[in-house]
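Here's a slice of the assembly, chains where they normally sit.
The first chain written gets the first letter, and so on, giving A and B; residue counts start at 1 in each chain.
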Amino acid sequence: MRLLFTIALAAVTAMAADNGVLGHVSAHAGRFGEVARQIWETPEIGFRETKSSAILQHELAANGFEVHAGVAGMPTAFTASYGSGKPVIVLLGEFDALPGLSQKDLPVQSPVTAGAPGHACGHNLLGAASALAAVAMKEEIEARRFRGTIRYYGTPAEEGGGGKIYMIHAGLFQDVDAVLAWHPADHNKVDWGSSLANNGGKFRFYGVASHAAAAPERGRSALDGAMIMLNAVEFLREHVPQETRIHYIITNGGSAPNIVPAFAEVSLIARNPEAAVLEGVWARVMKCAQAGALASETRMEFVQGTNYANILPDDVLADVLGRAMQKAGGYEYTPQEREFAEKMQKTLGAATGGAGPEQLNISHAEGYTSASTDAGDVSWVVPMGAFEAATFVPGVAPHTWQAAACAGSSIGRKGMLVAARTLALAAVELFENPAEIHAASEAYRKRLAGRTWTTHITKDARPPLD
Amino acid sequence: MRLLFTIALAAVTAMAADNGVLGHVSAHAGRFGEVARQIWETPEIGFRETKSSAILQHELAANGFEVHAGVAGMPTAFTASYGSGKPVIVLLGEFDALPGLSQKDLPVQSPVTAGAPGHACGHNLLGAASALAAVAMKEEIEARRFRGTIRYYGTPAEEGGGGKIYMIHAGLFQDVDAVLAWHPADHNKVDWGSSLANNGGKFRFYGVASHAAAAPERGRSALDGAMIMLNAVEFLREHVPQETRIHYIITNGGSAPNIVPAFAEVSLIARNPEAAVLEGVWARVMKCAQAGALASETRMEFVQGTNYANILPDDVLADVLGRAMQKAGGYEYTPQEREFAEKMQKTLGAATGGAGPEQLNISHAEGYTSASTDAGDVSWVVPMGAFEAATFVPGVAPHTWQAAACAGSSIGRKGMLVAARTLALAAVELFENPAEIHAASEAYRKRLAGRTWTTHITKDARPPLD
């Protein structure tokens, strides 16, 4: 049972004067709105976000941050730092787009360039809002002479590439006290929720080709290997915890029907709310693949793909963010925005009775979303608080053309301001009250309960840059 | 392409005077007809043929044979020997019935005792005809003072138990020069044909039970193991030589649907015209079973069942038998027998245009029947000639109620005489002309082509007596 405290707040502007940091956010809001739009106009997929990364680096450097680019072996990864000493607070930024989801800022499906990438997960807003909060915070540190360090981490390729994992391996989170993160959504929400841990990759089967009519007995079918594996996976479904997800496609199922396939490839992802449970499931998926190879006398080779941990919520940082969002407030649509929203909602199949952007959903609810993110991995190595801000029209799901359209619209940019304000207010509270950081660390340790982070993206692995 | 020389011969009785041994067969025909009927009336399944074995032992001992009972660790196995020195000629006898095929000697389906065994493979005739030939031959040896030994081997449990294999392991074929064998059928035939090698057994899967609704994820389904194995076997079919056969049943598929099955059992048989090819296929079936266990996290245990080699035909002994059958001749139905045959043929689904019992099919045709027999194993360790005699109405297949009915009728006993006469005449030719035995041995070596007999029924295995 979830206890929800939904609060309709007065307009954002009315509160600006109350707090210095919100004033800084307002001062830079226009500029960073432009930054978000600029990244939206040049959508770049994971590890190739050269321009997007450069734009953000430029803004942060121009505002007095010390920028290190190309960190952790990734050309588009960077850190930007201001201040010194403890606490060290990191704001996470992402900026990669999704392939094939090019879309104009219109409430009808209309790609800018058919087949091109698009910002259907709103990472243009994500990267820009965190940068805006960092700059506002830097000005607040200056103004109030806070001790400590604010950092912005530019993390590439969240959509499967797992840039943050390489940054963890590179030690970039070792001296960090708290991480604050957010994600675009169709609502404003802070809770104690989590995400799904996932693991995936390609299972390649190698057999022996033979003429399928003249000498099938001399062939060893790689496709048989894949089929036997996948049949076994179907039987596995009954015997894993019901929250588990296993899904796959066959990316190569043979080259010609009259040739016994010498090669076949399966792309498979498994998920579970708990990384440790997922490990057990994964070991069994692997056995299914081995069984496919064994029974078909083929060879199986596994190529590691995405592997993200579930988010470990930090109860204290979630409370800090909840308070911050209450102060930050939601926003209301202009008549034009309302029209845009209504038109868009008509394109959605199902009814959309979700909360509007003026509402805040703040609670201690646990549970998890079906998404997976490499921010999950960060949350296993350092206390992390995360929230969602309403950048999409209610009812719009990420990875849709509707999300891409919102991410380029004024609605997206208003939601981005909710995020920036929330991040900035939370960071101020942490600088004001170092005891919170200690409490967050305790809460984090309690959640870990002795467990340690593990990943299949090994320390010596190189990012799949191409 | 088969070259068939089909010869309609004059009635059997007309030829009796021509040859001493046929006279001896005629003299004992009535008695051994009674023996065959007596065994038919007390059908006993493999390794439990106590009465059937005792009847045959009694007749052979009463006719001057030296009988050794309980050989090779099997209570119902025996050897009966007459004469001394080389050559040593063995006639094979079988006498086991089949479960569930009880049937009266009528052309309509009517069990004597529902569910009880019946002689649906005609082994009552097989055992009696070979014994009759042995007794006739003994008298011919006496009459013509032949040097050498005639033996009758009482071999239990041909229907899956493989009695002959234990007799091979016990060394009982080591000093044998030639083996003559026959089998009941719906036609008279001598050729260079073979049989199917087979191998089989039970695949037992052991899992972990769990409540299937409350905690399926804690169970490991033994039935899943069996299903994954069998699915893999289906994929295997495309990639084995097309003459291969693989067939199975599920003998235990779980105990209650709301319990994850902790046990499941598959009974599977594979066959191929070549034992060596079958070995390769079998190794792959085993991998499928291992894959089933691997993918389902269950344990697989294999219990060896029947494993029979294909018959290696001996070209020379086949020619000797062909000549013998030409002299032995076929037989004609009485009006009553014709009526019986016609009534029975109406119970058969398909058209039955097969050759009648008066016809002889003698050729050099190769090929194979779809049956499997442990006489196949004998043929790998000593030169063996084998043929079929028309004990069943044309169109009747073994292992049917129709075959069981014929095996108890006068038709069966007439076909049995064709067999006894052919065996006796062939044995006489071998005693008369020892060069044939040498030639048979050469032909045998040529067929072997350097291969040696192997079996999964290991030398230290104990017969599955219960």
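Just so we're on the same page, a contact is a pair of C-beta atoms (placed from the backbone, for glycine too) under 8 Å apart; a residue touches a chain by one contact, two chains touch by 3 or more.
Quantities reported herein were computed from a predicted structural model and do not represent experimental measurements.
Colleague: 2 identical chains shown; how many in the complete assembly?
Modeller: This structure file describes a complex of 4 copies of one sequence.
To be clear about the criterion, only the chains that are shown with their structure count from here on.
Colleague: Could you put a whole-Å number on the gap between the CA centroids of subunit A and subunit B?
Modeller: Roughly 70 Å separates the two chain centres.
Colleague: For a test of understanding, state which residues of subunit B touch subunit A in their complex under the given definition.
Modeller: These residues of subunit B touch subunit A: 216-217, 219-221, 224, 227-229, 231-232, 235-236, 238-242, 260, 284, 287-288, 290-292, 294-297.
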